[in-house]
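Excluded from the complex is one protein chain; the other protein chains are retained at their positions.
Labels run A, B, C, D and E following the written order; every chain starts at residue 1.
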Amino acid sequence: MVYIQRRETFSASHRLFNSAWTDEQNEAVFGKCSNRHGHGHNFQLIVTVKGTVSSETGFVMNLVDLKDIMMREVIDQVDHRNLNEDVPFLQGVLPSTENLALAFWARLSPAIEARGAALHCVRIVETENNFVEYYGE
Amino acid sequence: MVYIQRRETFSASHRLFNSAWTDEQNEAVFGKCSNRHGHGHNFQLIVTVKGTVSSETGFVMNLVDLKDIMMREVIDQVDHRNLNEDVPFLQGVLPSTENLALAFWARLSPAIEARGAALHCVRIVETENNFVEYYGE
Amino acid sequence: MVYIQRRETFSASHRLFNSAWTDEQNEAVFGKCSNRHGHGHNFQLIVTVKGTVSSETGFVMNLVDLKDIMMREVIDQVDHRNLNEDVPFLQGVLPSTENLALAFWARLSPAIEARGAALHCVRIVETENNFVEYYGE
Amino acid sequence: MVYIQRRETFSASHRLFNSAWTDEQNEAVFGKCSNRHGHGHNFQLIVTVKGTVSSETGFVMNLVDLKDIMMREVIDQVDHRNLNEDVPFLQGVLPSTENLALAFWARLSPAIEARGAALHCVRIVETENNFVEYYGE
Amino acid sequence: MVYIQRRETFSASHRLFNSAWTDEQNEAVFGKCSNRHGHGHNFQLIVTVKGTVSSETGFVMNLVDLKDIMMREVIDQVDHRNLNEDVPFLQGVLPSTENLALAFWARLSPAIEARGAALHCVRIVETENNFVEYYGE
Partner (left out) sequence: MVYIQRRETFSASHRLFNSAWTDEQNEAVFGKCSNRHGHGHNFQLIVTVKGTVSSETGFVMNLVDLKDIMMREVIDQVDHRNLNEDVPFLQGVLPSTENLALAFWARLSPAIEARGAALHCVRIVETENNFVEYYGE
């Protein structure tokens, strides 16, 4: 079993905000992350796929295919977008980095399995100091 | 003459948009950077100050003072903000990285000169691939 | 189960030295790391916390709280300090990066558990080439 | 159980090419990675060793010893080499990053075990976007 | 006058070799960089363009245009290539990083001037320790 990783980046804005709460509650929990007009990040998405190495190609999975899946399923949907407003698959989701990881897993996993490989980890780098990882369970 | 540099970071959203143009013109020039609800970045601001080295302190300028100026004049104003909506000193400014560099220079230079040093360069890192520098003229 | 990570940095000096040994033994095992007046590093501390995602906040744990714990329990104690001389909780500990990881775990784990989350990993970056990880067992 | 990591770098060229295939098949699967005269990378090799911490040294394993093993078993063999042509232990191996990880594991693991420690992971960074990890099984 | 920078990467192989010299002379001057089958790097190309900021766009030059020029004039020619064998505009050039900077300048400068801007610097990162800059004179 070998693990391969591919990194892609996207630039997006978001606002942490629970619509069931008052502005004061939002401010108390989310602080400046809850500012009305949002803020943004250069996010990094690192996807880990596990599998056996093909004796014919030396690959667990062709990275060209993995890149195509990441672009189609995630990056093209979120790059240069507002994560609260513009992304159909995030409608109704509070766009914390944790919830992004869960939502990206749900889109990436079936696409990767359809290529005969298995998604192992979704890692999101939000800033140089904050990171989230999800392993599917 | 020695040059010292201090790096600070901020996370902000913006939209490239010329209000004198039609939506089609904005789309043609700015592309996805003009999406209606904005997008965002983890910006880095690197300030270079030049001066002579004090024989008493070994410093061109105390970096604690430089950090305080950067925080007060720029970072506290723009971090976790929407650069089109939330920043008084950017009102009416198209928030391209070039224009940010010019606007930050205008705020930083007098504050640094008031400490007896001279601002040499404002550098802004927008993404890992895009950078702007301004030297004051 | 989602994993969140927070990075903080500290600059400290240390000396690798076993007081039960002769100078020759220390030199043979620790080499230049045992130089009498010490040396130093910009350490990075990366803490991983695991937990479930709150439906109200989208958080495993508020990163503001995690940062506060890291600052109070570790960074404020070790930043700009000599790890052999200045840190009460390291008295009698040979300050190798391995032992730092163990000592930081002992302080961080109860503080994080008191917030209802679980410490998963303490990672220390000593130089761009040397790293240590501890998972608590 | 504590995990220590050591990073070393090497610059090498390679060509992805299955000699049992036609040029068209190679081009279809490997694309530009199959160009006739090869291309190259600054690879990073990150080795993780696990073990208990010695009360005498504070070390899982002396990093000087780990570095020596990495240099002798891998880096000196592959640095500034063509991985298809110049490396005896890669003869007959399609030099994908996956296969490099497997081949490096086979050389590193016995040498590390001979020092009383255990190899946990071989990680190879091929570009800033592509990575492979192997855990030995 | 504002300076903008764009970074692109390419992976290539090369061999430092003066065909007017004996193998011994090449070995003496170039060492392992002269190994017969070549080696390779992940190069970074950072291009600096200077100009005034347009009041309409806030741009010195549209980075989309700069990226297109960099891709067409340099990256598409050298990425995943052998710099000694595969690149028409490098025929007869000893592909040291210095000579790459000169050759890239010669191709980039007219293309950038044709867009009404001026090339200021070509910077090439060969490894994390080696860099070259050329300012056109």
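Convention: contacts are C-beta pairs under 8 Å (C-beta built on N, C-alpha and C of every residue); 3 or more make two chains touch, one makes a residue touch a chain.
Everything numeric here is computed off the predicted structure, so don't read it as measured data.
Student: Could you tell me which of the visible chains the hidden chain touches?
Tutor: Per the contact definition above, the missing chain touches B, C, E.
Student: Can you name the residues of chain E that touch the chain not displayed here?
Tutor: Residue positions of chain E that touch the missing chain: 16, 18, 20, 29-31, 93-99, 101-102, 128-135, 137.
Student: Go through chain B and note every residue touching the omitted chain.
Tutor: Those residues of chain B that touch the unshown chain are 1-8, 48, 53, 56-60, 62-64.
Student: List the chain C residues touching the unshown chain?
Tutor: The list for chain C reads 9, 11-14, 32-33, 35, 37-42, 79-82, 84-86, 127-128.
To be clear about the criterion, only the chains that are shown with their structure count from here on.
Student: Mind listing the chains that sit against chain A and also against chain D?
Tutor: Output, common partners of chain A and chain D: C.
Student: Which chains does chain D share as contact partners with chain E?
Tutor: none
Student: Looking at A-C, A-D or D-E, which pair matches A-B on over half of its contact pairs by residue number?
Tutor: Checking each pair in A-C, A-D or D-E, only one repeats A-B, namely D-E.
Student: Just the number, please: Cα centre separation of chain B and chain C in whole Å.
Tutor: 34
Student: Using CA atom averages as chain centres, what separation in Å is found between chain C and chain E?
Tutor: 42
Student: By the touch rule stated above, which residues of chain C touch at least two different other chains?
Tutor: Counting only residues that touch two or more other chains, chain C contributes none.
Student: Please list each pair of chains that are touching.
Tutor: So the chains that touch one another pair up as A-B, A-C, A-D, B-E, C-D, D-E.
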